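First the structure, which I've put down as structure tokens, then a few questions once you've had a look.
Heads up, one of the protein chains got dropped from this complex, but the rest are sitting where they should.
Moving on to chain A:
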Amino acid sequence: MAQPAETLSSGDPKTGNAGYMDKETPKPFGGTVDDAEIAKFAAMAEEWWDPDGKFKPLHKFNPVRIAFIRDRICAHFDRDPLAPEPLKGLSILDIGCGGGLLCEPLTRLGAEVTGIDATERSVHVAAAHAEQMGLEIDYRFTSVEDLAAGEKRFDAVMNMEVVEHVANVDTFLGASADLVAPGGMMFLATLNRTAKSFALAIVGAEYVLGWLPRGTHDWKKFVKPSELAAALRPAGMELTELTGVAYNPIRDEWSLTPKDLAVNYMGIAERR
């Protein structure tokens, strides 16, 4: 039975990420898991994947960020975004994969996807769901730093809704950049540190609308685009595009707002 609701919300409900500030010792994910454990994780996966559940904002946001990722990867690697399996043959790493809300679509689009998360539970949940869906995804309970110590490099690295939760943006982005293969790219999505983001993302989303549990975000940890650029530059990466993302309450949809980066925004970095 599903009962770990309170534990899921202890981290970031958008990514299920307990956060890289936790000094948990990363352990390799794998080994034997008994049937009761699998059933428990499958039940938790249902919660993750319920479009009306506690991850509702992420479900709403998902189509717009997937379209952005698909279109920009296809432009970068010269592919047709509307073709079947447009990402076929590309390796993608999703950092802070949570229940796999981004990993699964990218896999269906043809990519070979690795998802990592610093919360062991999330990785089990994501693996249980992928199994039900018949998708092959390499989920690992590990940290960016440990993965970077290995050989594997990726055509595209996803840092979606993660940097606003890490302890040190510079070292985290430095290690993430190491994981990008030559000619590859990195996608970022985060919240800007502005008066507007305080009003909307903290007061609005957590206190007025109740979209997210209170305390989900710490406004002081929000990241300005200039800070992303400064953290990526020493690692040899340059921000090449930034776009805002805004919610339209009338249409109940998110859409890109290329000129308004004041709250949620996404960016792309490429190797110089």
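The rule we apply is simple: contacts are C-beta pairs under 8 Å (C-beta built on N, C-alpha and C of every residue); 3 or more make two chains touch, one makes a residue touch a chain; residues count from 1.
Throughout what follows, contacts and distances are computed from a predicted model.
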Query raised in the report: Going by UniProt, what is the name of the one chain that was not included in the view, given "Cysteine desulfurase", "2-octaprenyl-6-methoxyphenyl hydroxylase", "2Fe-2S iron-sulfur cluster binding domain-containing protein" or "Energy-coupling factor transporter transmembrane protein EcfT"?
Result: "2-octaprenyl-6-methoxyphenyl hydroxylase"
Query - Among A:108, A:214 or A:272, residue touching the chain not depicted - result: A:108
**Report entry** Sole contact to the chain not displayed, among A:40, A:70 or A:165
**Finding:** A:70
Query - Interface with the undisplayed chain - residues on chain A - result: 42, 46, 49, 51-52, 59-60, 62-63, 66-67, 70, 81-82, 84, 104-109, 132-134
